[in-house]
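Please read the structure below before turning to the comments.
For this depiction, one protein chain was excluded, whereas all remaining protein chains were kept in their positions.
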Amino acid sequence: MSMSALTEYVNNITETVTSIFEGMAITFSHFMRRPMTIQYPDRIPQQIQDTLPLRYRGILEVDMDICTGCLACERICPITCIAIGIEMNKETKQRSFSQFDIDICKCMYCGLCAEACPTGSIRHSQEFEGACYNPAGLVRHFVTEPAPLYKPKKGGETEPNMIAKVETGKKYMDELATPDGGGAGTEEG
Amino acid sequence: MEEVTQTEIKPFHAEDMTISVGPQHPSTHGVLRFVVKTDGEIISEAIPDVGYLHRSIEKIGEKVTWHGYVPYTDRADYLAAMFANQGFCMAAEKLGGVEVARRGEFCRVIACELNRIASHLISVGTFGQDIGAITPFIHALRERESINNLMEEICGARLTYNYLRIGGVGYDIKDETCHRITQFLDHFEPIVDEYNRLLTNNKIFIERLANVAPITREDALQYNIVGPNLRACGVSWDIRRDIPYSVYPELDFKIPVGTGEMGALGDCYDRYLVRMQEMMESCKILRQSLKMLPKGPAISKVPVKFKPPAGEAYVRVEAPRGDMGFYVVSDGSEYPYRVRIRTGSFTAMGLIHKLSRGIMVADLIALIASLDVDAPEIDR
Amino acid sequence: MEAREIYNRLKRQFPEDVTTFDAEVMDPCIHVRASAVVAACTYLRDEPDMTFEVLSDLTAVDLPKDGKFQVVYHLYSYAHRHQIVVKADVPREAPRIQTMESVWKAANWMEREVFDLFGIDFRGHSDLRRIMLPEDWVGHPLRKDYVEQEEYDGISTQREALVPEVLR
Partner (left out) sequence: MQSLADQIFEAGYLPGLSREAVYAVVIVLVAFAVLSFFVAPLAGVTSWLERRVWGRIQSRVGPNRVGPQGILQWLADGIKNLLKEDLIPAAADRKLFALAPYVVFMGFLATFVVIPFGSRLVVADLNIGLLYLLAVTSLVVVGILMAGWSSNNKWSLLGGMRSAAQIVSYEIPAGLSVLTIVLLAGTLSMQGIIRQQGWAPWDWFLFHSPFTFIAFFLFFTAALAEGNRTPFDIPEAESELVAGYVTEYSGMRFLFFFFAEWGNLYVIGAVAATLFLGGWHVPPITENPFIKGGLEFVVFFLKAYLWVFVAMWVRGTLPRVRVDQLMSMCWKYMVPLAFMCLFGTAVWMVLWPGGTPWVSVLMFLIGVGILGRFFWRVRYQIRHAKPEMYWNPFI
């Protein structure tokens, strides 16, 4: 056996032993580190839904009180999972919703509908638990009985109830970037 | 002379064993299948069989609007969704002549580089797992989880981001998020060191990867190997530097190239090492772009009914799995006429048949992992 | 090298087969007759001051109005950092073209994909099988006139809509 082969032989052993030694030190140090696990769903300090950012794209929700019925969301939806029905009362000439259904099975949580909404009435909630036994149960019906369309008042809302709703819609819309520099960037940055 | 009668000696004949690796095999990274012909442990041939995850993303492109196709591109490569977003948006912008808002460009770079780190973490993590070390895999996923949390803050989704829009980005990056990204980088860089000490320098790991299935430069070009796999063969080629797009020319970063550190040039270990180094480079890019992030709108004005003039565009993006090409044809209507996504994994799969001859079963797993092929990206 | 110059060189070499040059589009492209595309590409690859050593992309576009498929080759040169698009038209009725496999190995899989999704026959291809779809699939989905079969192997390909479409 030549000298270099012997050196290599010894080197191989040393390298193996030292690298294993080093690796074992790292793994041992993990016994003292805090685990990353979130013990969902019960052993958590706070509901996960409460920790999610406002931008989080969870299951879609619609605030029918501030929905203008402009159909922008229905049109932009790439998979047509939103179906809106609007009827006109022939006598009073008043239009009202007869249907506002969203098929959560189909929804791909892209957020395009929320971006198109002028009032922030359709938006992604922080809810993500949608398990149910029947796919039909995943269709969300937002209109139970015919409801009138929302018309924004010129001078702003006066009713405290409605002010809160409009503000909530605005809050969601503020998260979006807009060409005129709206959204989160300009407010803070 | 007397004729010597020679008894014919027949070589000991053994049949090759045909094994089907996949589609439900633990280390095929999605649903891939290899028809492997082996002689014991030695593979004589491995024929890749793809298509299990074909979701006809290219056909869908012809049926939805330009804006509406962006979320679909997420699904082309769900480990690096941001880059498919980027590719399609760039193609649409090129066609429609849309100027991207400058802040939007920086937001894109930040999101993309975060995504690149996440994708490479999956790559090197699963690499470790395929070699048999589960711990580095979970450590990599732990760091990726932090990136997912950041992504959630940036764009509201953890996997299929749909962050980019034609003309910019959908959501602006908040200052506090910027701060949190910096915090993450401060935490992440020592972790990469630790990862190196735990896995990269491990003798067993090196022995498993060095000299395994080296790709020559010629093969790499012939088979159109791209991205980190190409760079591991010693070809210094990065779209971000060589066909510059977005704001990458303003940023300072190095292109890691394989050097044959532990064995042959372009072997599995080189491919692994290039990815590890690229993560550190991405950290550098992130720090710079966070510093340079300008003020202003993050998206420019684009009509809701985006109708680019008739024409075609081919753009390339440096995705974690290499040059992702978007060939988009418009006929002037509301819908793309044809969308073609060219991905790095697809061409890399074409090479496996050639590389697999004469290696061992365990090496095939290392080879697949080192090429970082990703089933959704292959099949689209 | 400029795209115009590449075109001129190619035109000089193949005066008959190189038809037109689109210079006004975003990615300048050269139209080559389908019969000569392999020869033209071999020339582009081997010429020392062009050396297109990489076939970046190979795909096709269905143009039913013109009654043809357009096979599109995106070539790139790492050495000279230039790119060119080569296009070849094949008739829709009998889509047939020579394989590019002898020039770039990468063409193998890309041509299989084009064969699968468009039904273009690549002559001389070593392994022309479907790649994305099952072997017994009917039709070529990326053709514009493709109609999906109602069921495959007894499994319906349709999905019942849970939300009734609103008639308006």
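In order of appearance the chains are A, B and C, and numbering begins at 1 in each one.
FYI, contacts are C-beta pairs under 8 Å (C-beta built on N, C-alpha and C of every residue); 3 or more make two chains touch, one makes a residue touch a chain.
Every value quoted in this text rests on a predicted model; they were computed, and no experiment measured them.
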Note to self: With touch defined as in the header, list the contact partners of the absent chain among those displayed.
What the structure shows: A, B
Checklist line | Selected from B:A133, B:A348 or B:A375 as touching the chain missing from the view | finding: B:A133
Check: Any idea which of B:L198, B:V247, B:M262 or B:V328 touches the chain not displayed?
Finding: B:L198
Check: Which residue among B:I154, B:V339, B:I352 or B:I365 touches the omitted chain?
Finding: B:I365
Next item on the list: Looking beyond the chains shown, say which of B:E41, B:E176 or B:E218 touches the absent one.
Entry: B:E41
Check: When the complex is taken as a whole, what residues of chain A touch the one chain not shown?
Finding: 9, 12-13, 20-37, 39
Note to self: Under the stated touch rule, tell me which residues of chain B contact the chain that is not displayed.
What the structure shows: 17, 19, 25-27, 40-41, 128-135, 138-139, 142, 187, 190-191, 193-194, 197-199, 202, 204-205, 207-208, 360-363, 365
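One rule holds in what follows: only the chains that are shown with their structure count from here on.
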Notebook entry, point to check: So how far apart, in whole Å, are chain A and chain B when each is placed at the average of its C-alpha atoms?
Noted result: 26
Check: In angstrom, rounded to a whole number, how far apart do the mean CA points of chain A and chain C lie?
Finding: 40
Item checked: Partner chain B, residues of chain A touching it in the complex -> 12, 15-16, 19-20, 22-23, 26-27, 36, 52-53, 55-57, 76-78, 108-112, 115-116, 124, 175-186, 188-189
Margin query: Could you list, by residue number, the parts of chain B that touch chain C in their complex?
Written below: 50-51, 54, 56, 58-59, 62, 94-95, 219, 221-224, 235, 237, 242-243, 311-314, 316, 323, 325, 327, 329, 337-338, 340, 342, 346-347, 349-350, 379
Next item on the list: Quick one: which bits of chain C touch chain B in the complex? Just the residue numbers, please.
Entry: 25-27, 53-57, 59, 61-62, 72, 74, 78, 81, 85, 104-106, 108-110, 113, 117, 130-134, 141-142, 144
